[in-house]
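Note that this complex is displayed minus one protein chain, with the remaining chains in position.
Per-chain numbering from 1; labels A, B and C assigned in written order.
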Amino acid sequence: MKARSRPRLDVDIRTVKKARALAKRAGRPIVQMAKQHTTVSVERATLRLAGLSGADPDGTPWANRLLDAVRADTGLEHGICLPVWDALLRQDTRDLNRLAQLAAVGQVRFRIPEGRDAARAQAAARKPVAAGIRKIDSRRKERDRLIKRWGDPQQRPWIYLIVATGDIYEDMPQAQAAARGGADIIAVIRSTGQSLLDYVPEGATREGFAGTYATQENFRLMRAALDETSKELGRYVRLTNYASGLCMPEIAALAGLERLDMMLNDSMYGILFRDINPIRTFVDQRFSRQVHARAGIIINTGEDNYLTTADAVEAAHTVTVSQLLNEFFAKEAGLEDWQLGLGHAFEIDPAIPDSFRLELAHALLARTLFPDAPLKWMPPTRHMTGDVFGGYLLDGFFNLAGVMTDQDILLVGMMTEAVVTPWLSDRDLALQNVRYVVNAAGRLAEDFVPRPDGFIAQRCNQVLGESIDLLEQILNHDSGLLDAIADGTFGLMKRPADAGRGLEGVAKKANDYYNPAIALLDEKPAA
Amino acid sequence: MKARSRPRLDVDIRTVKKARALAKRAGRPIVQMAKQHTTVSVERATLRLAGLSGADPDGTPWANRLLDAVRADTGLEHGICLPVWDALLRQDTRDLNRLAQLAAVGQVRFRIPEGRDAARAQAAARKPVAAGIRKIDSRRKERDRLIKRWGDPQQRPWIYLIVATGDIYEDMPQAQAAARGGADIIAVIRSTGQSLLDYVPEGATREGFAGTYATQENFRLMRAALDETSKELGRYVRLTNYASGLCMPEIAALAGLERLDMMLNDSMYGILFRDINPIRTFVDQRFSRQVHARAGIIINTGEDNYLTTADAVEAAHTVTVSQLLNEFFAKEAGLEDWQLGLGHAFEIDPAIPDSFRLELAHALLARTLFPDAPLKWMPPTRHMTGDVFGGYLLDGFFNLAGVMTDQDILLVGMMTEAVVTPWLSDRDLALQNVRYVVNAAGRLAEDFVPRPDGFIAQRCNQVLGESIDLLEQILNHDSGLLDAIADGTFGLMKRPADAGRGLEGVAKKANDYYNPAIALLDEKPAA
Amino acid sequence: MSDKAIIRPYGDTTGDGMVQVSFTLPLPHDKRAEGAAAQLANKMGIEPALVVHAKAMGPDFTFFVVYGRVNHLVDVSQVEVIERDFPLLTPKQASLIVKSRLRRRLVVVGACIGTDAHTVGIDAILNIKGFAGEKGLEYYREFKVINMGAQVSVPQLVSRSQQEKADVILVSQVVTQREAHILNALEMSAAFREAYPADKRPLLIIGGPRFEERQAAELGVDRVFTRGSTPGEVASYLVHAFFENKQRELHGPA
Partner (left out) sequence: MSDKAIIRPYGDTTGDGMVQVSFTLPLPHDKRAEGAAAQLANKMGIEPALVVHAKAMGPDFTFFVVYGRVNHLVDVSQVEVIERDFPLLTPKQASLIVKSRLRRRLVVVGACIGTDAHTVGIDAILNIKGFAGEKGLEYYREFKVINMGAQVSVPQLVSRSQQEKADVILVSQVVTQREAHILNALEMSAAFREAYPADKRPLLIIGGPRFEERQAAELGVDRVFTRGSTPGEVASYLVHAFFENKQRELHGPA
């Protein structure tokens, strides 16, 4: 990658430190809480790591069937491992799928083993789970090897394109065409509604709405297609999907197993935008991030979403606060700076004065606060209209803000944003737009030096100040962040800790809770 | 007008001084030469100032009929004034039009008066010519008054839009619509071919090709239409036309008389791009600029034209050299800094790396060299294609370069440049483009500080260096600029001083040459 | 010019008929593809058709931009428009009519149904904050507004409607891929017809940027609102539908 010139902005280091310290104070109790709970999806993810896969003839995954059977007998609070491997030991089989089938027809009773039985069950569980994690490790090494062989993109920002036909077999050629056209990262958008499913669909799918289902087989097919194209292009093309919604941990595990490269994964998105229970979300979050950390996957957070409902100027500081929280939670779960694709977006109403300078200020603040994170820069959507000419221009200025403030991942905007899901030609035109801007203005950042007391610098400091105020406000709540979320602090959405979808899938861990994955994931992978 | 933030660029003051000194050395002999000659058009312009107007039934202006008759009898070298006012005194009429009619039917013989006759003819000529110049003075005061009353544009750059239907009666409503849509300056493009006519057509015209004829009546009609709209909008809308081609001096006079506000007027355009004889051009130039100076008209020079045939990177320094020459000739003719609308253009191939940064460098160099001149920034034309989306984006970046480098007059680019003469909707979309950019990024110049040794600064210095080299090369020719033009120094066009159109209309002044206009124009107008 | 019934597109002169078109053809870029593009433009009535831009997108597709004169005439007198057939009321006026005529609050239940999670549109109509400078229905004192939010299933919506004794159901649909909005609208209207006797059924209103006002009957709803709709228009329509439209009998304790 060519050396980049970073735009310069003076912000007070003490203020930045203070903001981070506040985020930590807000996040710490949540981590405590997350450690004290488990969820159905965390447990199913563990089963999947241990090798359980497939679905019954109705399409219900065996992971769900097995978990439901265990839970009916023993509850969730002890974790799935003790009862499952205890049963396996008793059934004298190592075959999880077989066990799931038996359990599904009521042929196994589960119990919580004690004493030596418990110790044996623990040991038995640890082995296959560790094997699954080793598989993730080996996919990570494979990625490193392929990147070495085929190379990284020549330019920054990396170009991120969305594919979304609903049919994996249409998606594959479109993704390959996009890569040939210049995309460095392909994201397969999910079908509407998948995030609320409490299971991961199985197999290759052809019937999504405005997106394609995230399944292990779809992951595999698309990764293989992109490997083919990467080879052809001599450039490793990355693949992205969503570890989000009710099955976040399981999807993270599948992503690790199928060598996906990036995953959308935000600490509060599910709570705020899908009305998923806050505790469920935070518990699932932590586990999924541990998996991502281990798998060498870059996460993409979802701060752009705030700005599709809230005003991008008024709510600018909520983006910063969310980035700080996402950073804290991510690092706590083991992710490193280079894995933090913190999100932000170009969503200021283009009709307001100085909108472009405000965008530069916001983007620059993120760049300055997170100098080593691969920031993800999202295009205008909300203020796109049927005026496709104006939209094409706005996308050009979005691209320019991206290069002027040295963003790392650029999600390519479509002139038909307000009209249709993108056409082939929209994507091609959009890539030409990016190419022109990157090529024509690429290193303009060199000459972009916000005047110390000028409009941009002032705006940066103002947003940072408002972020600190908001973090302090959050900490003023009795139980901090959870209460703040319940109060409607974020996007005016009120999400109490005891409501929302998926709460029934949460359990407080019992004293004898056992799950080898959590500890294993915290270890460093063997070199 | 709001205070502007100027982008900063360090160029060596001594180098700049040197460049100006070289331009002066190259220009001075041309001025000498211009002072020693006169042309048919200079003399006709003098007649027009003295009040001669109208055309014979075939459409040949009386100015041409009278001049041709005089020339046949006395030659051109003594100027028109002596023989004409001598004849008037002899005919005992003050009516120039009557004299022209008589001359046209061969009823007057002209002679060069001598002694007291000459003195009386001079005095008689001086009066009506001075009256014509006073009329120009009063139009200038009227402009000042109207600008005070209706106001100047709120923003910089001023927005310059072209109208070109070929029919003055279609042009008027389109110009008014453009002004309502945001245009600050309306330019009525001329019909192809007018520049090679050695007369100024008469009356309101409806049959131009790709432009409308420049006539006194068309000037009057359009200025009246725009006065109406200026009043309606509470903003003085300026009107532009072309003092260019074989009738440059006459058109300048008509522009002064009809209160036009800007005129395209370049020192070498006619030579290079219309193959007009160099001497004819320089003589006509000087007179027309004296008129513009007196009339308070801003001239627009034509450096953009070089870049439609030559490569905009390779030939960047020819633009600078031409600007320096235009500046010298303009000041010598009495124009002040605020009247020098020096031209330059965004014509670099968008496919080359760093094209936008190169554009910024070139635009910034002009800004730095001519800090007080109202620079005219011309849009991409050459690299516009049928890809109207890409074209719309390119126009947006052109607009941005304009605001980032603090240009004063922005000629609005059209996405259909390579397709059709602009449609109503093209103009509307183009104005929206400008409005977005000016509004969103208007004062970004504040934060645009080219790094002292960076790419942009280096490029500025390189172009300035090449300009100095070129000026030195010009001076190395035996007869300087004239030889250089003959050699193909500019745009690879070889234009020898003794060839080209309109040479037959040039004469070396005799010792008794008399023309009161030239001296009168050099005086300051009465306050 | 607006009173002429027969018009043509306008490029830069009255009657010149000029239009711009762009599209992709599944052909590699060559002369034949350009000819095919011109053929399509001709079939669309563009004659002469100038293919001003042709760009290969990979080996199998070419993108085209075409300019030209379309030979169709537009007969403005044949345009069917659903003009607003009710007066626009202020929040005060609307509330006053409800108060005096109904003597209780008008119950409005809103939702995005199916898997659609685009709530901005329905929120624009319902939330106090409103849209385009107009306050949403929550601001109307005599309206009781229940906003169920995103991804509500049709059975959930019906049972909440019954529970709240809803007078009006407002449903939003934004995602249209594979006709999701049409299918969901049909499912919804059928469920309400099933669940209520005809004279007790709440007023069914659907909205979203890709509906057309003329579709109401086909979708089985009482009214369709499309892009740019404002809360004031919706409130005014509701008042009109309940109290001015004689065909409609008000159910519940009036």
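Definition applied: a contact is a pair of C-beta atoms (placed from the backbone, for glycine too) under 8 Å apart; a residue touches a chain by one contact, two chains touch by 3 or more.
As the structure is a prediction and not an experimental result, all values here were calculated from the model.
Seen in the complete assembly, the chain not on display touches A, B, C. Taking the complete complex into account, B:Leu424 is the one of B:Val31, B:Ala204, B:Leu424 or B:Ala510 that touches the chain left out.
The chain omitted from view is touched by exactly one of C:Val76, C:Ala132 or C:Leu183, namely C:Val76. With the whole complex as reference, residues 1-2, 4, 7, 9-11, 14, 18-28, 31-32, 35-36, 39-40, 43-46, 50, 60-61, 70, 72, 74-76, 78-83, 210 of chain C touch the missing chain. Where chain A meets the chain that is not shown, the touching residues are 165, 170, 174, 385-388, 416, 418-425. Although one chain is not displayed, chain B still touches it through residues 166, 177, 180-181, 191-193, 196, 209-210, 273-275, 308-309, 418, 421, 423-425, 428-429.
In this section, only the chains that are shown with their structure count from here on.
In whole angstrom, the spacing between the mean C-alpha positions of chain B and chain C is 54.
Residues of chain A found to touch two or more other chains are 429. Under the contact definition stated at the top, the residues of chain C that touch 2 or more other chains are 55.
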